[in-house]
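Just one protein chain is left out here, and the rest sit where they should.
Each chain gets a letter, A and B, in the order it is written, and its residues are counted from 1.
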Amino acid sequence: MSQEFGWGYYLREVFRSRSGAVGIVMLSILLAAAVYVTLTTPPSVFQSWFNPANWVNNPINVPPTWINYFNGGKNPPSLQVPITFKKIYSSPTIYVYTGVANFTYSYSSYPTDVSLYLSFSGKISSINVQWVKPDGSSVNFSVSQPTAPSSYDAASVQLQQGVLQYLSKVTGRSYTSLSQAQVVQVLLSPPSTLSSNPRVEKGVYGLKLLVIASSQVNFSRADLFLKGSSFGTMGTDFEGRPIGLGLLLGLPNALEIGALTSIASVIPGVLYGGISGYLGGRKDGVMQWLMLVFLALPALPFLVVMSYVLKTSLSIELEALLIAFLSWPFYAIIARSAALSIKSQAFIEADRVMGIPSYRSFFTHFMPRLIPLTIAYTALGVPGGIILGETLAFLGIQPANVVTWGRILEDAYANFAAVNGFWWWVLFPGIMIVVVSFPFVLVGFAIERIVAPRVSVK
Amino acid sequence: MILEIRDLRVYFPLKRGSVKAVDGVSMDVEKAEIVGLAGESGSGKSTVGYSILRIIPPPGKTVGGQIRFEGEDLLVMPEPEFSRRIRWEKISMVFQGSMSSFTPVYTIGYQLAETLRLHGYEGDPESRMVELMKMVRLDPSLLRKYPHELSGGQKQRAFIAMAIALNPELLIADEPTTALDVVSQMSILNLLKSLKRDYGLSVIFITHDLALLSEIADRVYIMYAGKVVEGGASERIYKTPKHPYTKALLASVPSIDKAKLEGIPGFMPDLVDPPRGCRFHPRCPFAMEVCRRDEPKVKSVGGDQDVACWLY
Partner (left out) sequence: MWEAIRTSRVGSTEVLISVRDLYVHFVKGGILSKRLVTKAVDGVSLHIGRGEVLGLVGESGSGKTTLGRVTIGLQRPTRGEVIYHRRSNGLSQDLNLYSLRGREQRLIRREMQMIFQDPYSSVDPIIKVYDAMRLPLRYMGVKEREEANRRIEEAFNQVGLPFSLVNNYVFQLSGGQRQRLSIARALLFNPRYIVADEPVSMVDASLKGEIINIMQRIRQNMGTSFLFITHEMAVARAFADRIAVMYLGKIVEIGSTDDVISHPLHPYTQLLIQASPRVDPALRDKEVKLQVKDGISSSVEIPRGCRYAPRCPFAMEVCRRDEPPLKEVQPGHQVSCWLY
């Protein structure tokens, strides 16, 4: 009988089991990431998720960039080309600036969009943009009285006009309107191919801007975007938001909902079940009956109704409490079994004979056996909490203004991501939920395996 | 001589050291003989039993010695051969909680038949089972019953039936009667005696109850802390015990003809770091200088009795 029961022993045993060790390592990484994200990211970043204006320069609904390794470069990533400005003339009433940008395009597919993004202070009267292609031909368009910030992409009127002019000059035919994709094609194909089979013109492209202003202009941000058909490590959603960022922002959230739900269900559940088993007899019977009432409640309808009732006042804590309200009986049942088997041991009766009050017996004998059980089940309960939390978020039941993976999946569903083949939008959030649940399960089972036989001690 | 154990050593490597559970044990078993192996918990007696059948629970390992059965060394035999030819065929075992070894969801008969089937019994299983039940003095109608319908004593006998199903030469009985009431205990003893007499079965009877052993064993080996301290013919050991431990054990074991019991002072030594010299010396009332220094060898004191003690 040389086993041990101290806390140190438990930790060592968990590390010794391979699954436990792996689980703890994974958990630490996740926790570190979550803490890091929460501490270093200002709340504004979290809120930025909800402001479409932030993502206007990203391609929408595109897969991750590494997909190019598998399909031979059919999905070029986005390019962001900064524009540098120089003041070439200034007088009290007129200021003239030139802006220059160059880039090399070597992909064999077209970008999904081309846009010019300008953010500045001051009064600009007009901007003349010249797009120079490797073959030397150029497309011109101009903008008057731009506001700040402004962005001009393949759908904007000014660019369309410029492109139409260029097109009729080069092909001799005139067109009335072009689609966004066609605008892009014109910008990036050799003129000779434009009438029949356009293909990408690879080479060095140039952009020249001539800015005439009536006041001093300060360009805080000026970029040329070639929105590719891939972005980032996990692609983008329908607003151009990087899925990767969404997952990262949702991580602390997911962990929080999982942990809160778990703790709020397991601890009261184990206490209830433990006390019920310890009391025994009629009191136990009454407590069991009450517990059955909770068990009989249909979970999802209840949650849906409650969330409707609470609507805007739903917070993470409240949500956790709601879920706990329904799931504590599961743990009560286990704890009660444990308590009953403890109760049948002779040392409990010995306490009675010695005149030790029964509440003391609870603390001396029951608690040390229930606590490790609690810890094991808390760990195991987190994945359930996360999944339930994300499921509810998916259904629309979630605190407002919080980034959750469920919300990302909800957007995917609403935008028919699966049907349209936007696999990255669905796959990565799904994988994340699994990846986060996994270490909890590993650690939880490792602890439970060590702890469970202890409950009926020999 | 059907079984010869020579200098058997079984060690259990634990974190804090190696537990020398069996440390140089030698004993002999003849045909149709009941040999008793007596000792307290932790003396290594059960481990000796397990090592004969090669079912030592891990991390225990046999690290030395020989077990010769009908001329062959069992310890070097390859496992598949041992499993096929020896285990349950020539040597089998009955344990302390054997009655709980029956699964509650099948009848006794089913489980008995399963044993016969798994070992490729060639005769008619039905008649063999009836024969076995009669051999263990159970009503054959019990074959159709489930384990919970039998008493503890009946289940133990049913298990013995399972153990002798394939006509082994040697039966190892490890505390077979400890969990039973005295009446059942006596009937199991009677049964084993009858099996010896009528079928030539040899038994190694492992127990801590020396009084019980006196009523059944032809030869007795007394073990202490992994070693045999005394062994020989039953009459010699009980009438003229030589080793101080044997004497102390005899004085402490309850017997209906004893009005008073003695205790043995002290505790069993830690087998990771046993005392130097004679392992019993810390508790021995006759301990001398040499006992603290050197380990006594087993030597004959005449008339089929061997002792390992510096007093002789």
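In this section, a residue touches a chain if its C-beta (ideal position, glycine included) is under 8 Å from a C-beta of that chain, and two chains touch if they have at least 3 such contacts.
Keep in mind it's a predicted model, so treat the numbers as computed, not measured.
For the chain missing from the display, the contacting residue among B:Q185, B:S202 or B:Q305 is B:Q185, taking the whole complex into account. Contact with the chain not shown here comes from a single listed residue; of B:L74, B:I91 or B:I216, that residue is B:I216. Of the listed positions A:S108, A:S121, A:S144 or A:Q345, the one in contact with the omitted chain in the full complex is A:Q345. Contact residues of chain A toward the unshown chain are 1-5, 345-347, 349-350, 352-357, 360, 364-365, 368-369, 454, 457-458.
One chain of the complex is left out; on chain B, the residues touching it are 34, 40-42, 181-183, 185-187, 189-190, 193-194, 197, 207-212, 214-218, 234-235, 238-239, 248-265, 267-268.
As a convention for this text, only the chains that are shown with their structure count from here on.
Averaging Cα coordinates per chain places chain A and chain B 67 Å apart.
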